[in-house]
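Inspection log for the structure reproduced underneath, given as structure tokens.
Here the complex is missing a single protein chain, while all its other protein chains stay put.
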Amino acid sequence: MLGGPINFVNPLSVLESPGTLTGDFYALNFEKKAKSGRVILNLGPQHPSTHGVLRVLCELDGEYVDRAEPVLGYLHRMHEKMGEVKTPWQYIPNLGRVDYLHPLAWNWAYVGAAERLAGLEVPERAEYLRVIGCELNRIASHLLWWGAFVMDLGGFTPILYAFEEREKINDILQIITGSRLTMANFRFGGVCADGDERFFRLIREFIPYLRERLKMYQGLVTDNIILRRRLEGIGPIDVDMCQRYGATGPILRAAGLPRDTRRDYPYSVYPKLEFPIPTGPINDCFGRYLVRLREIETSLAIVEQAINQIPDGPVIMDKAPKATWKLPAGESYWAVEGARGQIAVHLLSDGGKNPYRLKLRAPGFSNLSLFAEAAQGTLLADAIAILGSLDLVIPEVDR
Amino acid sequence: MDLSLAIFVQIIVAALLVIGLMVGNAVVMVYMERKVAGFIQRRPGPYEVGPWGTLQALCDSMKLLAKQLYRPGNVDIILYYLAPILAFFPVLLLFLPIPFGPYLTALNVNEGIILILAFAGLGVLSNLLAGWSSNNKYSLLGAARAVSQTVAYEIPMILALLAVVFQCGSMDLKNVTEQQGAWPWEWNVLTQPLAFFIYVVSLVGETNRAPFDLPEAESELAAGFHTEYSGMGFALFFLSEYANMLLVSLVAAVFFLGGYKGPVADGFWWIFIKAYAIMFFLVWIRWTFPRVRFDQLLNINWKWLLPLSLLNLWLTAIIVKLLI
Partner (left out) sequence: MLKAIWDNIKGLYSLVVGLSITGRYLLSPVETIHYPRQVVDDEILASFRGPIQLTLGKKDPAQTRCVSCQMCVKACPGHCLKVTKGEAKAPVAWTYDFSYCCLCGACVESCPTGALEFSHKVYLVTVSREELIFDLLADLKKRAATRAEAPTPTGSAATGSASIAASAGSAAPAPPAAGTAAAAAQPSPKPAQA
């Protein structure tokens, strides 16, 4: 099976027969199964469309991809290990670095796991602020994906339009988080800062503005005949395939299964908010594109309801844990819906200074694993479109 | 003897002027492309070097000149260095028959368009050689794409021009210009709208510009056939790409938009205004549309442009036969 485990060979075997094969360990392994007359193309680690340092080994028959295999680990930063050598509080800023496009969801997954373990009560205003921040961040993440995806397809301009909106979201989120990229305003038992009057005013101005801009996106990109022909019918990923690889998020929803952690395992104040779960009518690249664009609208609706419902009160619990706080012994698991799928944190503590073991469930990792099967037999340009439609953030995949 | 010497001198002077034109055109186009891209994307574009960044293109060319000519291992050295030169020099020839003004033609050829189309086909050879000799898989794919694309898009281009040739009864570019009037309603674009449309579409394909820039599709093939070129090798490809753009735009101006003729006073300024208007359009679509896929690119050509241009040619032939 292509998606199956790699048959590891002794790397030193290269030395035994020098000159016959060139390349590194992965390339050699990959090349062993290659048919004659095929070209092995190394897409990445430095390639314009792999967004960072993903490497995909492709076996090409002309321009058709016979088989493709992602090679990971070029951006592995030991985030899970770092969680075991820092106190829980000290680890929070790390979460923003795991997935820099949707840092608040990662914050929430970790903080939620610790709160469940320690049984901390979060004030309601803090829950609303978390929802607002997380949803605005999701919009920012989807906008950036939108621009980068169209850039993969050769349209350069949309990403800069997307950045205009993203900057506005950053201005808003900066008020409650203090930073613009690797945000970390979640604390055990609340959030670190409250939104002021300007925060809510900017959100109220932003919602109709973005709805107007989404219409422009529709005209510039979604309706564009070139884009539609590039995406329609390309890279179908059905529910069965998603379940086999554990893919979640917009990919699963585009396949037709309305699975959303916010609805299936309700957390925070999501049960009080009404929002539809967009599912795709088609499971190809264009379906995934549409689902993400609709999710922007869904998130806008959630933010709109949240700023109307938000109660007054404190934003952090009394006697909130400090930086040297120790987790009680035990085990907990907490999942939230990130922009790319289900983000989950498994926290195991023996009551010591640092958590005993920390497992980060990155949706991008599972989503990427189905690429090998989805890209089989497609054109090279289509394979890149499929890779783009998976919405990969390599730091998150490698962690 | 004197006459042939005069023609020889004329051609030498013209060639030098054309080299100047090519370099000047590249400088202008780089600046225009970056400024237009900037304004479309709501940023100012080049701004720091010279007033409003006008000297940015010159700085870039200085940088390219000063760069090391890096050659990767295992390349075919002769072909590797020949390819950029081969990309550059045929373009020089192509400008010779273009009538820039009533008396401003480097070489009066009575079948000028054939000369242009014949030598324009040579350009793709350099892409092929560059891709082949670079010993790089991306380059090779880019070269293969370049050849099949350019060969395919030449056909509707020629057929579209042929319809105008039928109508005017001449292959001499000066003659074609003279048959059109100064005002827009006297231009061939009104009598041959379909041919103009086909010509503009295949012009994009012929010059490898986005959305038909498959040979150098950045997100797929890194930089396509010129992946392995740096410094002056890359600059020559760049120069010839812009020169090719200028050339096909000039031909479009001559055949469809009245050439050097224009309101108030005829002259070379009109042909340049028209050509640069077409090039501005090319820049505009490049920064608007995503790229097509390769099979779609060929489908557009073989399934739509070619039958349409044949139909157009056939209709033109019938009408010309009936009217004259």
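Letters A and B mark the chains as written, and numbering starts fresh at 1 in each.
To be clear about the criterion, a residue touches a chain if its C-beta (ideal position, glycine included) is under 8 Å from a C-beta of that chain, and two chains touch if they have at least 3 such contacts.
If you're wondering where the values come from, they're calculated on a predicted model, not measured in any experiment.
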Legend entry - Option touching the unshown chain, where A:Glu212, A:Glu274 or A:Asp312 are the choices: A:Asp312
Legend entry - Residue among A:Asn29, A:Ser141 or A:Thr157 that touches the chain left out of view: A:Thr157
Inset, instruction - Could I get the residues of chain B that touch the absent chain, sorted low to high? - result: 36, 38-44, 47, 284-285, 287-289, 304
Legend entry - Residues from chain A at the interface with the omitted partner, ascending: 86-87, 89-93, 125, 157, 161, 164, 171, 174-175, 178-180, 182, 184-185, 187, 190, 192-198, 201, 216, 219-221, 223-226, 229, 312-316, 318, 320, 322-324
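In this section, only the chains that are shown with their structure count from here on.
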Legend entry - Euclidean distance of C-alpha centroids - chain A vs chain B, Å: 43
Legend entry - chain B residues touching chain A - in the complex, by the definition given at the top: 37, 40-43, 137-138, 141, 210-211, 213, 217-220, 222, 287-296
Inset, instruction - Under the touch definition given earlier, write down the residues of chain A that touch chain B in their complex. - result: 39, 41, 47-49, 60, 63, 150-157, 160-161, 164, 220-221, 224, 226-227, 229-230, 379-382, 384
